[in-house]
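Note that one protein chain of the assembly has been removed; the remaining protein chains are unaltered in position.
So that you can tell them apart, the chains are marked A, B and C in the order they are listed, and the count of residues begins at 1 in each.
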Amino acid sequence: MAYQALPETTTQPLHIAVIGTGWIGAFHARTVAQYLPDAVLHVVADPAPGRAAELAAELGCTSYTEDIADVFADDTVDAVVIGAPSAFHAGLIAQAAAAGKHIFCEKPAAHALADLDQALQAVEDAGVLLQIGFNRRFAKDFALVSEQIASGAIGTPQLMRSLTRDPQVEGGLPNGDKVRSHVIFTETLIHDFDTLNWLNSEAEVTEVYTMSDALVAPEHKKTGLLDTAVVTLRYSNGAIAVAEANFSASYGYDVRGEFFGSSGMVQAGNPVQLAASSFDAQGAHAPTERLNIELFAQAYRDQLSIFTRKIRGVREGTADAALAVPTGADARAALRVALAALESSETGLPVKLQSATRLAVNA
Amino acid sequence: MAYQALPETTTQPLHIAVIGTGWIGAFHARTVAQYLPDAVLHVVADPAPGRAAELAAELGCTSYTEDIADVFADDTVDAVVIGAPSAFHAGLIAQAAAAGKHIFCEKPAAHALADLDQALQAVEDAGVLLQIGFNRRFAKDFALVSEQIASGAIGTPQLMRSLTRDPQVEGGLPNGDKVRSHVIFTETLIHDFDTLNWLNSEAEVTEVYTMSDALVAPEHKKTGLLDTAVVTLRYSNGAIAVAEANFSASYGYDVRGEFFGSSGMVQAGNPVQLAASSFDAQGAHAPTERLNIELFAQAYRDQLSIFTRKIRGVREGTADAALAVPTGADARAALRVALAALESSETGLPVKLQSATRLAVNA
Amino acid sequence: MAYQALPETTTQPLHIAVIGTGWIGAFHARTVAQYLPDAVLHVVADPAPGRAAELAAELGCTSYTEDIADVFADDTVDAVVIGAPSAFHAGLIAQAAAAGKHIFCEKPAAHALADLDQALQAVEDAGVLLQIGFNRRFAKDFALVSEQIASGAIGTPQLMRSLTRDPQVEGGLPNGDKVRSHVIFTETLIHDFDTLNWLNSEAEVTEVYTMSDALVAPEHKKTGLLDTAVVTLRYSNGAIAVAEANFSASYGYDVRGEFFGSSGMVQAGNPVQLAASSFDAQGAHAPTERLNIELFAQAYRDQLSIFTRKIRGVREGTADAALAVPTGADARAALRVALAALESSETGLPVKLQSATRLAVNA
Partner (left out) sequence: MAYQALPETTTQPLHIAVIGTGWIGAFHARTVAQYLPDAVLHVVADPAPGRAAELAAELGCTSYTEDIADVFADDTVDAVVIGAPSAFHAGLIAQAAAAGKHIFCEKPAAHALADLDQALQAVEDAGVLLQIGFNRRFAKDFALVSEQIASGAIGTPQLMRSLTRDPQVEGGLPNGDKVRSHVIFTETLIHDFDTLNWLNSEAEVTEVYTMSDALVAPEHKKTGLLDTAVVTLRYSNGAIAVAEANFSASYGYDVRGEFFGSSGMVQAGNPVQLAASSFDAQGAHAPTERLNIELFAQAYRDQLSIFTRKIRGVREGTADAALAVPTGADARAALRVALAALESSETGLPVKLQSATRLAVNA
C-alpha cells in the first residue's frame, strides 16, 4: 500500500444533542446524523420511555437519555436542537441557555409572551445563539423573493398574502377533539406571520382581525377546534396582509406567498412542484407535493446547516457569524401576532396590538 | 348572372339602443354594431353635447340623440344597453322597464338599496329581462371553474379568494382626488362580491370586515380615496372568503379567483395570458395582460351575445329563454355586500349584514 | 321621435364571395358574415349540389351558386375566399386573378410547383392581392414571438422547432385509407414549414431529411398513409430546425414552436390554453384545447380582417396597404420544403433543395 496520509482534521465536529423524538425531533436528528458534515449527533434525549433509545439506535448514535438534564450537564454538547412538544420550548430554551448551549428551537418558541421573555432573557444573559425553526426562510423560492423585495422589486408593499394548508389525511383530522383553539395561530399561522414580518421587514403589525371556524371537522368545534382561519393584518407602513390556514388540503401540502406593491409583485410557493406533466384525453395533469418534509426538504436541512455554520462563525470569528437566521426577536414578533389573532377570534373584533389583552403582561 | 336567390331572412335583428358613450358605453356600442350578428345598433344616446353623434358616426349608426327619453319613446327599440355613469343606472333601469325595453345594465345597478329596489320593482312589473354586466361570469376560465364547483370539484367550500387589480397608468392614479370612498366597493369589488356569491351559490354573506387605505395615492386620502382594500366575508355555509382590490398594478390588469374546499381547489385567472415565453440571461419571461377589455374581450362580447339570445329565447319560447345570466337579484346581493364592506371601512368593525346601518332601509 | 340622423356611410362594404363549403370554407364564410364589420358575404359558391344553398341560408346570405364561374363574372365581387379542396386551389387562384378579384386562399396554394407558378403569374399579371391562409402568423403568441425574434431576442438562430398534432377523434383516423403520403407534408406540415421560414426570415431551407411512418393507423400504411413525421431542415444561415406532425393527439390540438439562438430562446403555443386549473387528491389538472378553430379562433378571424383592411389600404392608398400577410412567395417557399420532405420520405435520404427531383421542373 502506497497511500499517502494526511493528518486527521483538527476541526472537531460540533456535538449536537437532539431533545424530543416526535416526528419533527426525529427528522432533525436524522438531518444532524446524516446531512451535516461538520456535526455529529451526540445524544438523543426524550423522557418518554424507550423513544430516545429507539431513535438513537436507528441513527447509529451510541448515547441516549430519558433525563433531559443529562444533556445540559454534558460539557461535550455544543448545541441543542429542541424538537419537544411546544409547551416545553420556552423552558428548554431557558435551561439550555443557562447551560451555555447554542440553541435551535422549533417554532413556536413559546405559547405566552411572559414565558418567551423569560427564555430570551436567559439567552441574552448567556450570550448563546438562538435560532428559531422558521424554515420557510430557507426555502429557495422564499429566499429569492426576499432578495427581490429587498432590492426593490415590489416598491412599497401594499398587499401581502401567506398561506399554509396542511395535507389531508385518510380518516379525517387526527385528534381533532384535542386540538385547542390557539393551535392554528401559534403552531400553523405562526409560520405565515413570520413570513409576512420578514418580508415586510421595515414595518410591524399594528392591528389584526380573524375570521375562523371548524370547517374541516365541525364535530370538534364544541371542544375548541379551529381548523380554518383567515387573519387580516395591518402593518405600520400601511401594507395590508392576509394570512390563511386550513388543516386539510386534498391535494397535499400547500404553502404560498404573494407580495404586491407600488412597482410589482413577487410570488413564492407552488403546490405543483415537479417539472413533470402528463396529457391525456382529460387534459393536462401534474403531481403535487404531499408532505412538508418533501416540499421543504432543502429548507429543513439548510436551516440546520446554517445553524452549525453560524456557531462556527461565532467561535472562529469568521463572516459566517453574521449569517441571517430567525431570532428570538422574530419569534416574539410572530407570537404577538398569533396571540392577537387568537384574541380576535375569541372576541370577533379587530385587535390593535398595542391594546391587546393577551399581550398586556408585556405592555 | 346566374346566382340563385334565397329569400331575405324573416327574422328581424334586435334593435338595440346604447345609452352612455363613456369608454364602457362606447365599447358595448361597438360590440353591438360589429359582433352581434342578430342585432343592430339602432341609436346611440347621451346627453353630453356631441358625444352621441360622434360615436354613432364612428360605428356607422345613422341615429343618435341627446335626449334619452327619445329611446324609451321609440317602439322600434327592443332593448337598451345602459353604459351611463353608475349614479344614473337605477333610474334608467326603471325608465327602460316602464317603457317595456329589455335591459342590459353595467354594474353596479345602483348605489343604494332603496334605488335598486325601486328599479327591480319596475322590472318585475314590466316583465322585461334585466341582465347585469358581471362579465367575469362569461370569461371561459371562470365559467369552467363554476361548472367544476357545481359538479363537486371542491366539495364543501371553505376558503375563497377573488381579487381585482387595475392596471397602473402613467402619471399616477387618474382623478384620485375625485374618487369617493365607496368606489372601491361599489365599482370595483362589486365584481369580486358577485363572483364569490355566484361560486358559493347556495349560501349568502352574513358578515364582512374591511381593511382599506389609500396606499397608491396617499395624498388623496384626505378627500376620501380608498385605493386598496381587503374584505373578509363569512358565508352562511361557513365558507370564509377574501375579496381584494388595488387600483394600480404595474404589470397590468389582474383578476383571479381561488376556491378551496373539503375535496379540492380550483383557480381561475392568470396575469400571464399569452402562450408565449422568452428566455435569456436574466431567466424566463412572459408578457402580461394590460387592459380589462383585452383580458375579458371574449367575456365582454359573450355577455351581450347571451343577452340577445335570451331575449329571442323568451320571445320565441325556446330553450335559450333559460340561459343563465346575472340578474337584478344578483346585483342586489352584491350591492348589499359592498355597502356592508363600506360601512365596515367606516367603522373599523366587522359588520353583520342583518344589522348593517346602510342596509337598514330595506330591513 | 326626435332622433337626429347621420348620413349613411359612403364607404361600401367589401363584397366577398366564398368558394367551397367544406368545414374550412364554411368557417370562413361565417367569419365574413358575422365578424367582419366592413365586409358582406355576397355569395356562397360550391359545385356540390345543395351545399351552397344550405350554407347561404344558414348565414343569411341571399345569393348562392353551384357554378363557380358566376362568381368570377360578377363585377360586384371585390374579393374571393377560396376554401375548396386543395387540389383546386391553384386553378381557382389563376381564375380569380384573371377576373381581377383579390384572393384569400387556404393553404396549401397548390400541390405542385408548376401549378403554383402558373397561378402566381396570373396574380402578378392582374395586380391583385393574394393572401395565403397561414393563420398561425396571426395567433397572438406566434406574432409576439415573431416580434421578439425580429428585435433580436434570440440572436442568431441555431435550433428551431415547430409541431402540429391534430386532435384524436373517436373511431380512429377518419378516411385513413384515402390519405395519400403527401398529405402530412402539403396539408399539415406546410404550416410548420411556413412558421419556420417566417421566423427565420433571412434564410432559406437548403436541405431536408424526413423520418415518417403510419403509427396512428398502421393498417393504412399499405395504401400510402403517413400519419407521423419528423422533418429536419438545414437553413442557409446554419440554423437547424425540426418540424413534427402527428394526426392523433389524445389531449387535443397541439401547435407549438421553440426558437433558440445565440442569445436566448422564445416559445409559442401551449396545449393548456385556459387560465383555469383544479387540484384534487390526484394532483393538479388543467383543460387543454381540442379544436384548431378554438385554439386559433382569434387568428382565423384576424387573418380575414387583415385581408379586408389591406384591400382597402391598397384602394385608398393608406398605410394598411403595407400590412404584412403571407404571400404567394411564402406559399411557394413552404411548398418547396414540403415537396422536398415528401421526396426524402420516399427515398429515405436527405434531399438538397437545389437538386430535388420534385422541384426540378422549376430549376
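Going forward, a residue touches a chain if its C-beta (ideal position, glycine included) is under 8 Å from a C-beta of that chain, and two chains touch if they have at least 3 such contacts.
These numbers come from a predicted model, not from an experiment.
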{"item": "From B:Gln168, B:Thr188, B:Thr210 or B:Gln303, residue that would touch the chain that is not displayed", "value": "B:Gln168"}
{"item": "Absent-chain contact - pick from C:His28, C:His102, C:Arg165 or C:His191", "value": "C:Arg165"}
{"item": "Among A:Gln118, A:Thr206, A:Asn237 or A:Ser277, the residue in touch with the chain that has been omitted", "value": "A:Ser277"}
{"item": "Contact set of subunit C toward the excluded chain (per top definition)", "value": "155-156, 158-159, 165, 207, 209, 211-213, 215-216, 218, 228-230, 232, 234, 238-240, 242, 244, 246, 248-251, 254, 260, 262-265, 348-350"}
{"item": "Residues of subunit A in contact with the chain not shown", "value": "1-9, 33-35, 37, 43, 53, 56-57, 60-65, 67, 70, 73-74, 140-142, 144-145, 148, 153, 263-270, 273-281, 287"}
{"item": "Missing-partner contacts on subunit B, residue numbers", "value": "168, 249-252, 271-272, 279-288"}
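Throughout what follows, only the chains that are shown with their structure count from here on.
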{"item": "Angle, in degrees to the nearest 5, of the Cα rotation that carries subunit B onto subunit C", "value": "180"}
{"item": "Between subunit A and subunit C, centroid-to-centroid distance (C-alpha), Å", "value": "57"}
{"item": "Distance between the centres, which are taken as Cα means, of subunit B and subunit A, whole angstrom", "value": "43"}
{"item": "Two or more partner chains touched - positions in subunit B", "value": "263-265"}
